[in-house]
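All protein chains but one are shown at their positions in the complex.
Take a look at chain A:
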Amino acid sequence: MDRTMDGQEGREREKRRNAAYRWIAAGLGAVMILSFFLPYITFVFRGLTYTVSGIQLAFVKGFWVVGPQQSGLVTIPLAVRASIVLGLLCAVGGFVLILLKKPVTAGLLFLLSGISPLLVMAASGAIQTAVTSLNVSQIELQFLWPFFCTLLGGLISSVLALRTQGTERLAESVFQVFACVSIGSVILLTVYIISAGLPAILQIGLTQFLLGESWRPASDIFGILPMILSSIVGTIGAIVLGVPVGILTAVFLSETASPRLAMLVRPAVELLAGIPSVIYGFFGMLVVVPVIRNMFPEHTIGDSLLAVILILAIMILPTIVSVTETSLRAVPAAYREASLALGATQTETIFKVTLPAAKSGILAGVILGVGRAIGETMAVIMVAGNVANMPTLLGTVRLLTTGIAMEMSYASGLHREALFAIGLVLFVFIMIVNLLFNYISKKGVQIHAE
């Protein structure tokens, strides 16, 4: 940093460099605009090759496809056209703005324009399905070099445009973009889960789908009440068994245990959290299920709701223990000391002072456990028996999650859409649990902040 020595010269150099970056970015922007008018994408089907430029893709209505049995117009999805138009507009906007020396907005526009080819790529899957529905075997899509030109040009010119504002500004923007990935993915996830699940629900009818008591895909009867009830009962059972053990273990770890014993138990709990769910399922299948079968030989084959509950109870233990322990540790030591000074014994202090003080944290842990239990799939699928019965303790059950996993590999048509609809129902459950957790854990923070 020799700015003090020849600051004048340094500033001059920086100015020249920024001007250069700006011109390069503007040039790339011009190339991007041009690339929308060049051959962009090639469709190959039935021996014919169609090459279409970006701008054509936006304004052409579709292709008339002649299939072996039927023929029809394959329209280009609206999303493709929209993203082409958006990409072009953003590129033009960025190009104008960079010449007007507004690099930040220009950089953002270039970035958006660079993303547009990806959107086209994502949406062009719909063309494929439209063509296959016409019994034309396959359509081949090939993206040509202007496609990648837009993609790369967008990225490079946005970086250059922001670079004129200095490295610091560029770095901040880069970090910010990465940080927004989680927002983007949650939005995308929500949109896709809903859009994939909703059609089946609308077709079957909401009440028939949610309250129907039988699930027979072969005869187009899709009722998931047994799965919903099994999931709920299984989760409640796991909570009833797992929460007391979890809370008591957390008390042991944070309040009563000697350091050496805690050193033994804590890694054990951590390791329980790390064991893959398939292994829990494997263990349940080979140990828990036979035990249940031998205990009630006339009533059950072993695969049952009871086995599900037992396995889930073990699986939510680590979550409950770690959240409860954290919130117990957050209780100020003064509470305990005051209680002990008043003559309460250690257990009285724990159950009447420490645990009540930590109750919102514990509740948050329980809700987190509920989320884990509802969403668990692979452990449950191996012990549940997977017949869509109404839940009875010793009968075979099918839960929401296992319902999806069991049939996804071979389902098609409405059956497959119904599976996506089960996913949507599960998603709604999970979102409720998540929001509840968010609300309660925020409340807990407020209490401790007071």
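Some observations on this one:
Simple rule for what comes next: a contact is a pair of C-beta atoms (placed from the backbone, for glycine too) under 8 Å apart; a residue touches a chain by one contact, two chains touch by 3 or more; residues count from 1.
The rule is simple: contacts and distances are computed from a predicted model.
Per the UniProt record, the chain missing from the shown structure is "Phosphate transport system permease protein PstA", taken from the list "Collagenase-like protease", "FtsW/RodA/SpoVE family cell cycle protein", "Phosphate transport system permease protein PstA" or "Small ribosomal subunit protein uS19".
In the complete assembly, the contact with the undisplayed chain comes from A:244, out of A:62, A:205 or A:244.
Checked against the hidden chain, the listed residues A:74, A:239, A:357 or A:404 yield one contact partner: A:404.
Among the residues A:205, A:267 or A:297, only A:267 touches the chain that is left out of the figure.
The chain omitted from view is touched by exactly one of A:115, A:238 or A:314, namely A:314.
Not every partner is drawn; the one left out touches chain A at residues 1, 121-123, 125, 128, 141, 167-168, 171-172, 174-176, 178-183, 185-186, 188-189, 192-193, 196, 244-249, 251-253, 256-257, 261, 264-265, 267-272, 274-283, 285-287, 314, 317, 321, 343, 345-348, 350-352, 355, 368, 371-372, 374-378, 382, 401, 404-405, 408-409, 420, 423, 426-427, 430-431, 433-434, 437-438.
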